[in-house]
Structures are given as structure tokens and as C-alpha cells.
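The structure's right below; bear with me while I get my questions together.
With one protein chain withheld, the remaining protein chains of the complex are depicted in position.
Now for subunit A:
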Amino acid sequence: MAERSFAREVEDLKLGAGEVFRGEGILAITKALLQSGVAYVGGYQGSPISHLMDVLADAKPVLDELGVHFESSASEATAAAMLAASVNYPLRGAVTWKSTAGTNVASDALTNLASSGVKGGALIILGEDYGEGSSIPQERSHAFAMKSQMWLIDPRPNLESIVKSVEDGFALSEASNTPVMLTVRIRACHVHGQFIAKDNKRPAYSMKEALENPIRDLSRIVLPPMSITVHDKEKLTQRWPAAVNFIRDQKLNEFFGPDEGPVGIVLQGGMYNSVIRGLQLLGLADSYGGTSIPLYVLNVTYPLVDDELARFCQGKSAVLMVEEGHPDYIEQAVNTSLRRRDIQTRVAGKDRLPMGGDYTAAVMMKGIESFLTEFAPPLLGNRPPIPSADLVLASPEVKSLADVVPARPAGFCTGCPERPIFAAMKLVEKEMGTHHISADIGCHLFSTLPPFNIGGSTMGYGLGPASASAFNVDADKRPISVMGDGGFWHNGLSSSVGNAVFNKHNGVIMIVDNHYAAATGGQDILSSRANNPLRSTNNSITKAVKGIGAKWVRQIDRTYDVGKMRDTLRAALTSTEEGPKVIVASSECMLNKQRREKPLFSKSVKDGKRMVRERFGVDEDTCTGDHACIRLSGCPSLSLKHLDDPLRDDPVAAIDNSCVGCGNCGEVSEAAVLCPSFYRADIIYNPSRTDRIVARVRSAVIGFFQQRRRVRRVSFV
């Protein structure tokens, strides 16, 4: 079960023709898929398209009614391979994932899909995780489109354009027998806007019909000579021209502003809003998209439509190519296209715009200003003052903020069961020295940040142990590698564990099992412990690794037991058994657990049931303010406070009311022999009669002795 419920948003998927859809970009795409008569949808969750997967998972009744098949794919490769259903059958299919991370994983299947070509529209929705707030390396999906000859749509970032692009995408795919990629940047995925809905459409041809009427066409199979003589030729002579014609005829790219002008701007659709704002700040556009500079908006960024480009550039002394990210693939293509036709329009672009990073309105403003200053200065007019924070930023008061405003990267949540695993690792390192630690993708990667500072590399999802495989040599220390349950099922079982077993790797493999794909929003996976009526869960990781031959396997079902975690890790590092030492450290993701249990707890309390809530506290008079506990925990609810005691210099630890009582801080202070300041408070709601009687007896006895001492104590306080 995902951490967020989309029950309300699912209602929006049912909107009919003429009704106004208001919501997030990613939900608009979901609605657009249903309006396009899609027959099947798959994908792998990840920012920024997790919500697309989650909303579809919650939308089963709507999908069932339309006859749409949806599944959460095991990986992006699985999702891409799923599109094979559109190769032989007129079925519209869509898959989605985070790009470029997922596109890398999927590229094997994509290559074959692009070679075979498709009969039914095949759409790949890429959540482009690029720029500020991204969680992956900064690469472009554009390269995949070019290398495999797939088409790339990059719509203007408003809901209407995005929805239209989904519909156009299917049509383009069918017109050119080619899979189409639709890229949507992070902010566009999460942009709130509106569009006029259409009725949902049942698929024209159903999955059932296809399955019962199989089609086999040897020419669609990727095998020499077909892939060379048929597919490659088709790509060049049929599919490409068909796509270019479709894009031109259906006017997928857009022109704005005056027909004529001394200069113009060519831009990716996704850059449109930033360009307009940049122009507006320079006094060259209004808030409604009216512009005095001609714009050629590439809603399809691959392939280029050469005639359109030529028509736009002809008669202009220069154009500015606005293309986010590097390398400047489109700018190169534009230059080539113009040179081939001997059009002398100058192409400006990366010579004045940054090679990398977000193309924000501020960046656009500066780039366009520089472009116009060189090629058409009269357009800048009397140059109204442009917004700037430079003066403020240069002031000593603001500059000195840099010394006090702390970095605040993402970290483990309050009560996270992964924290004790890394606390245990730190304790082992104190005993046995530092080790080479290969990290992996997932929440556990936060262990590389303060306060844990554990982990030296990350190579990709489920590849933590694989990335330690070179260290399979005799040495006094063993490598430790970490992998999450999400990564394990995505790829790690074979690529990491299987590989280690086969090669008799002696390293330690720590599999962090929090019962969900937690980093992407808590989706269920094979080993999730909940009963999911739609999926098969409760498939044990321990059994799986034993099944592929791992011998030394330890399962810990309560990671909060820091002492046990530490001892198990120590045993793994010292065991003489051959082959990988696998520890499956398993406790439920606290975010998901709280989401499930909190309402139940409140309800029980309301109903008058006896309930016990645990939370932790620190005795401020025994805490000495060394903060060793924080260096072994980092829990958001474990914080600091200054006391008004003039004898104290440093703030003491304090636990706030957001504590969920996981016990990590107490276990850590015990295992690391820190201090006796931590206590657990069991708060009994609606105490029973027995509780009250026992409490009365206890407090009578305890109270007697406390009173006795209080009377005898000689003290100012």
C-alpha cells in the first residue's frame, strides 16, 4: 500500500466531456491515457512519476470498467518489454518511469522494441528527474531517442498541452509505427492546473481479443537479417518520414508571436513558460503569452522537422536555441539542418546559456538579453529595470547567512528502522576499524550523510553488492555492501546476490528490508508483509537468497535491537564460512506503519479501549550535552534544547512529541554505553481497573519513600 491514498483523485479520472479537471500534472496524464483508449499500462515507480503509478493502483474499479490492464512492473526493463504487446496487435499501451535512471534499465527492451516497430500506439512517459531537487545524475533522455530512433515529445508545461501531447503521442506512434517517448520535467509533473476533460474511451481492440487471436509476423522479430535489412531500412525510409510528415501536418510544434522578425527563439516545449517569463521581465511579452519575439516551440524535440525550422529561420539574422541540459543535441541538429540548406542564420545557444542546470526564468532573462544585445539591440527598447536580488545578496547581512543556515538534505524519518542498522555499523567500525562499504539506491543511501557518514559508492539500483564484487580477494577486512528490498527485487537478486554466490564472494551483504519500496512512496513489492488482494506478497527474501545458494544467511526481524544488529554484523565480518554473508535486516517502514496504525490507535482510544503509547524522553539533569546519541541516531525527533541553568554551557538532548517510540535512541545508548539519560515512557490510555489498583499500590509505596527522602533532604532546590 502506497504511503499516500489517491481515493479522491481517482474520482477525477471519471470526469466526462466538458467537465473541468483540476489537479496535478501527473494525474492529468493518467486521465489523458484513459481518454486515449489505452489498453494496458505498466511502469516502475520513482520520482517524479510515482503518483501516476499510485493513482492507477488505486483506480482499479475505473480501469476494470474500461477494460484497461494495469500492473506495477518489476523493473523499467519489464515495463518496456510489456510494450511488446503493441508490436503485433493494434493495442495502445503506455508505460512510465523515472528517467534517465529507468531508461537506462529499460534500454535493452527499448532497443528491441524500436527495432521491431509497433502497430498499436506505444507511449513511454518519462518523469524527467533533472535539475534542482533531482535525485539522480544529470543526463538527458534525448540520447535514447536518437540512438534507438524513437520520437521524443517535450510538451509545454501546462495541463492542456500535456494532455494533448499524450493523445498526439499515440497517434504519432501509430502513424510512424514507432514507440514515442513523452518527457515531463519534475515541476511539470507536480504542477497544479486545469483542462477540459473528455470522456474516457474503451480500448478499440481489447487485450482479451489479442490474446485469443494471436498474430505472428516474422518480420517483426529482432533477428538478423530482419533487424538489419527490414527494421533499419524501415526506420530510415518509412518511419522517420512518416513521423516528420505527421508532426508537420498535425502541427504538433507551435509558432507564437509575430510572423516576421529580425531574430527568433527556438525552444523545447518544456522551456516555454520560462522563456515567456524571461521575455516578460525584459518587457517583450505579457502575462498571457503575447510575445514580440517570434517563437518556434518544439513540442516534438526529436525528430526535427527541417522544413519548419528552415521556414522559421529564413529571413532572420539569428535564432536563439533554448535547450536545457547537455550535450546540445538539438543545437547541433539545428546547425546541421541550416548548413545543409545553406541558410546563413546565426544560431546562438550554449554560447550564452549555461551548459547545465535548470533553465529558470532568471536564466532565460539573462540569456535572451545577451542574445538580443548582440543581434537585435533595438528590441530591448529603453530597457526597463529587471528584477534582481544582486544588491541584497551582496550585503554583508545576507552574506553572513551562509555561515548559519544549515544544509538540510533529506534524511531518515522519525522512527526509521534503518537508522539502527547504521548505528550498529558505526559501532562495529569503532571496534574493527573502517570498512569499504558499497551503498545502493533507496532510503538507506541517507546513511552516507551525517550523522552516519557510511558508504563510499553507489552504482545503481540493486547493484550495491555487485559494486563490491572486485573486492573478492584475500584481505584482513571484508567489504560490506548494502541493498534495499526494492533494489533486491528490481535487480539485486541475480546481479548482486547471485553473482556473489557464483563467484564465492566473501563479503557481507546487508539487505535492508522495510517491507516496501519506501523511497518511491511505499509501494508494495514481492516481500511486503501486508496482504494485498491484487498482488502476491509475503515472498521471503531470506528464502530467495537461500534458494540461489547463499549459505550464511541471518534474518533479523527487529532492526531496533542495535546490540543484535551489531553482533550479527560482527559475526558476518568474522565468519569463516565461504561465500557471501547475507544479513536480511527487516523492520517495517515507520512512515507506512504510522499511516496504518495511527488512525487505529486513535479510534481504539476513542472507543475507550486500554491502549499503550510508547515514546522516549531524555532526563535533562543527567544529560551532559555531548550529543553522542545524536551522532549515532540523527532522528528528527531527537533534538536539542538550551537550559536556563547557568552552570551549563551546551544544549542538552531533548525528544519532542513527534517521537513514535521506536526505541532506537534507548537501544543505541545502551549498546554504545552512552549514558543513562534515555527513558521510555509507556503512557496507558484508558487504564483498566487492575491498572489503576496496581498503580495505586505502587505509588503508595514509592510515594512513601520519595516523601521520606524529600523531608530529609537539605537542599536549596
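Going forward, contacts are C-beta pairs under 8 Å (C-beta built on N, C-alpha and C of every residue); 3 or more make two chains touch, one makes a residue touch a chain; residues count from 1.
The working rule: contacts and distances are computed from a predicted model.
Selecting from "Indolepyruvate ferredoxin oxidoreductase beta subunit", "Putative hemin import ATP-binding protein HrtA", "Phosphoserine phosphatase" or "Glucose dehydrogenase", the unshown chain of this assembly corresponds to "Indolepyruvate ferredoxin oxidoreductase beta subunit" (UniProt protein name). Residue-wise, the contact with the chain that is not shown comes from A:Ala402, picked out of A:Ala7, A:Leu218, A:Met355 or A:Ala402.
The chain that is not drawn here is touched, among residues A:Ala84, A:Ala171 or A:Leu640, by A:Leu640.
Of the candidate positions A:Ser5, A:Thr373 or A:Thr624, contact with the unshown chain belongs to A:Thr624.
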